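Before I ask anything, let me first share the structure, which is written out below as structure tokens.
Here the complex is missing one protein chain, while the rest keep their positions.
Order of writing sets the labels: A, B and C. Residues in every chain begin at 1.
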Amino acid sequence: MAPIVRMSGISKQFLGVTVLKDVDLDLHGGEVHALVGENGAGKSTLMKVLAGAHRPDTGSIVLNGQEVSFASPRDAQRAGIAIVHQELTLLPDRSVAENVHLGREPVRRGQVDRRRMEADTADLLDRLGEHGIAPRTQVRRLPVAQQQVVEIVKALSMDARVIAMDEPTAALADHEVELLYDLVDRLRSSGIAVLYVSHRMREVFDLSQRITVLKDGTLVTSTRTNQITQDQVVRAMVGRPLDTMFPDRAKTRGTVRLAVRGGGNSRLHDISLELSAGEIVGLAGLQGAGRSAVARALCGVDPLTTGEFEVDGQPVRVRSPRAAIRHGIAHVTEDRKGEGLALRQSVHDNTMLVRNAAFGRRRIDVERLLRSVRLVSRGTDQEVRYLSGGNQQKVVLAKWLAVNPKVLVADEPTRGIDVGAKKTVYELLRELADSGVAILMISSELPELIGMSDRILVMHDGRLAGELPAGSSEEAVMSLATGGQA
Amino acid sequence: MTATATRQPVRRHGTRKFRLTPTMSVYIALVVLLVAGSVLVGMRGGVLLDHGGILNILTRGTVLGLVAIGQTMVILTGSLDLSVAYLIGLCSLIAAETMAGDPGMIVPAVLLTIGFAAVVGLVNGLVITALKVNAFIATLGVALIIRGYLENTYTGPAGSVPRGFQHLGYDRIGPIPVSTVVMLVLAVIVWWYLTRTKGGYHVYAVGGDEEVARLSGIRTGRTIVTMHVLCSVMAGLAALFLVSRLGSGAPYVGTDAGYDLESIAAVVLGGTLLSGGRGGVAGTIGGVLILATLDTIFDDLGVTPFLKDVVRGAVLIVAVALYARSQLARRAR
Amino acid sequence: MTQTETQSQSRRPKLASSTIPVLAVLAVLLVALAFAGSAYQEPAGYLALLKRAAPLMILAIGQYFVIVSGGFDLSVGSLVTAEVVIAARLIDGDESATLWVMLLMLGIGAFVGLVNGAITTRLLVPSFIVTLGMLLVLDGAVFLWTGGAPRGALSDSFRTVGRQGIDGVPVIGQLPWSVVVLAVIVVLAVLFMRSPTGRTLLAVGDNETAVWLGGGRVERLRTLAFVLSGLSAAVAAILLGGFAGVSAQVGDGLEFRVITAVVLGGVVLGGGRGSVVAAMAGALTLESLFSLLNLLGVAGGLESTVQGVIIIAAVAYAAVNWRRKKP
């Protein structure tokens, strides 16, 4: 059977960095095609090329036997290609129905047919089993998971022949994931071609008929799902056995640098933990279990409202990021570009950012610092937006190293960076720990968390569900994370 | 996915609690102002809302209303237009000079004026969308260009309007000037366009998040350019109305009244977000009426114009601060 | 995998690349002036130009801080007028009042900036609206106080700064005080932008969340920018009032002119980009351009047109250039 979409030889550069290189991809009707790869492997870019949001530098897209060239997402939509984006593309001030039909509002006698729009939306929500969302609700009033549902409904409403989903389950609760499975299945059986982008192996193997693996912008393998194993896919993604990536664990554990007893706020309850010099403590949990909330509480972003907080044995009040920093707590945030870096400023200025902002101190040897994080750049004058994700993350680490923290809270420190940079980040974290810093590391990639941590704390529903020793199995972590016992 | 049209979305009306929208608060403020003003003026032995008073408020509100309607449209897309004041001056001259007292030239002059205004709006829009110039700079630049032309070409009022055309500015129905009716009809049409049509939906989308709008297949550039054209056309209409009042074109009729910043103030006072995506024409008209009423009250009270400026500035800041506050409270909930 | 080290480094922040175009344009204009007018064939001519440009350059420096931190200050024009009118009424020709009135002017400038900043950051009103409101309030309040027209007179010593200079300087003859003031402020501004606070201010305009999470006091910094802008207006008022005496029109249109100047210098509205030297150079460029047009006999009215074309062109050039730019 001929594919609905055949992408061949797709290449794309951004600002001189090759993001996709000569990638081929076929999408068949009635088939779920999983696209996997690490963050930064080019999955999202490939999808955006398909959706008309980016134009490929080279290569062609053939749709139903005809070569097409999409000038805009609108063109792609018209050709029957719909996208569920990873980041939410919703207008918070508009209603659910308005968002679902954005750009394709039904018109009746010159007016937008609101009744039909709302009825259609209600119908689609029903099909997804989402009875709790009213089409007239303003999107800003919905929780994030429901906003994700709206995002999916939006793609569904396009009557598309091809639907591409970029990590659609990222923000969904478990029962929602099940519904999504059903939905994807139904889409497939109605003859739609589904491109399913994810790095969650379980979903990929549950849902897909075909798997394509991207690594560093090139296609590593493309095969039927039943002809490959999970291990083989992971190896193809990473390019080498994962366990060689991680540095040795700590040999000794020093004094307690940070301690919280009975901490809580609107999202957290009864959090008690200790972080000691020299150790890397992993913090695991499902999406929404409160991992980031712990990070944000320790770092003063959403401060704890109850409980005791000690740094180096001294009780402290951490009510703002500034207070946290001045007590020696560093915070590598999840959203590097949005929260970590001033993208238009130079490497030098970003490295000095915290030092300047929180302490107003004079200069230090920035170059030495940048060498120590193995930064590759064209010089300290280069604007950080031109750096690769990995090097940007190294600048983030450098800006914290510049203030000699006692505690480092690293929220998803390897998100969206390539394998080489990941390894560097792992090494840097371990070096930091060895130098006496206490590290709390959060990651949604369990192998990484298990590989790095000296012990693992598991969150469930805003509470600490338990602690596991180094080298625990993924099953043990998941069991605690889903409310079971260790 | 078909056959759903008949289905009524009965069960999900959500929780429709009463919410004080910015538009409602504008009109509540207007009513409070009218009552307070009536009392104050009454204490000095006058009547605020007599025939003359109503006429006054409406006449004052008309030109600003026209300009502010247009300004609302561009601000909703996340843009703004600083060129309207000079454009009004130039359009008034084009209209008056084309008419040159000849009743037969009314129609060509009106068409020419509106056409010219549309071209200026097109330039504004294209400079912003195609040359990627910040709207502030783009429209300020266009304003300066027009200003230079005016200063260089005109020494004062020019052209003259036939009597027939002056009816637009002077006729009224009871206490309501015809021009106000025209302005309100236009406001209703624009309100309908923004809230009921596809184009209007796209305006809110572009102002809410241009990237989201683009990814949803909306031609964002076209939307912005269209709104700029419409905004300039509204300025052109304001100029036509002014010309009918003045009897001739006047180069600084728009700038003397400060229609550029004043219209932005009215829009923002009416609850439209300066960054776009939220608000609307209904609020703007409320904002315009508040400003016009304030003016009239001050006149009736014999307050010096300098105090008016102080109060206007303070009202503007306080109003926007209150909107920002309610926004915060809502987010925190 | 081998570790690559940071390549060839230039440690000091150099002249930002966005500064170069405006400096080039400025150089061309200055040379053109020499050809157009005989007065510009000797240093005194340029010194006179600098003297005239000093108030706008100082305002540009103040406005730069606000724009680079992501705001607008539309109130500077009316603040300048208000300051001059206030000074005239308070001094009323009395020499002994000069000093404390000057200090009071700086205080008023700082206070107006503080109010602008506080409302912007605490009440979350867009700075465009806050300073627009402030423009109206100042415009009205000062004339409410003086009854419509300026009253009183500035003392001679007040006027010295804007009018006189240090005589007998070799080569150039008289070194105007305003140029001295300008030089001091430029040096202070450059030092400030190199200080930790200055660097953080720039970062605020780029990514205020990152600065907040990095321990910066974003609200204070943005308020500081408005205070500096208010102070610059006070200094500009001292120079302008000194130059030509009391006038109710002294600040007319300065707010848009100074924003034009700053933008011409390649500083991007919205914040985070551009250098203070470039902002100042933008102001000097604008003044040089006006002098040149004047020398060439271009009608006064067309000045605005040229100004309009230039700012659109400058920003469009920067925007297009930025899109083409490779790392």
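Simple rule for what comes next: a residue touches a chain if its C-beta (ideal position, glycine included) is under 8 Å from a C-beta of that chain, and two chains touch if they have at least 3 such contacts.
To be clear about the criterion, contacts and distances are computed from a predicted model.
Per the UniProt record, the chain missing from the shown structure is "Substrate-binding component of ABC transporter", taken from the list "Substrate-binding component of ABC transporter", "NADH-quinone oxidoreductase subunit K", "Heterodisulfide reductase subunit A" or "Sarcosine oxidase subunit gamma". Taking every chain of the complex into account, the chain not shown here touches B, C. Of the listed positions C:39, C:90 or C:309, the one in contact with the omitted chain in the full complex is C:39. Of the listed residues B:22, B:78, B:159 or B:217, the one in contact with the hidden chain in the full complex is B:159.
Although one chain is not drawn, the whole complex shows that of B:23, B:98, B:248 or B:293 it is B:248 that touches it. Chain C meets the missing chain through residues 37-39, 45, 48, 52, 147-153, 163, 240, 243-250, 252, 291, 294-295, 300.
Counting the whole complex, the residues of chain B in touch with the unshown chain are 51-52, 55-56, 59-60, 63, 97, 100-101, 154-160, 163, 166-167, 169-174, 176, 178, 181, 185, 188, 192, 242, 245-248, 250-251, 253, 256-257, 299, 302, 304-305.
By our rule, only the chains that are shown with their structure count from here on.
The most distant chain from chain B is A, comparing centres defined as mean Cα coordinates. Distance from the chain A centre to the chain C centre is 44 Å, each centre being the mean of its Cα atoms. For the pair chain B and chain C, the distance between mean C-alpha positions equals 32 Å.
Counting partner chains per residue, chain C shows two or more touched chains at no residue at all.
Those residues of chain C that touch chain A in the shared complex are 1, 3-11, 13-14, 195-197, 199-200, 202-203, 206-207, 209-217, 272-273, 326-327.
Chain A makes touch with chain C in their complex at residues 15-16, 299, 301, 321-322, 324-326, 331, 333, 338-346, 348-350, 352-362, 366-367, 370-371, 374-383, 386, 399, 420, 423-424.
Those residues of chain B that touch chain C in the complex are listed here as 127, 131-134, 136-138, 140-153, 261, 264-265, 268, 274-275, 304-314, 316-317, 320-321, 324-325, 327-328.
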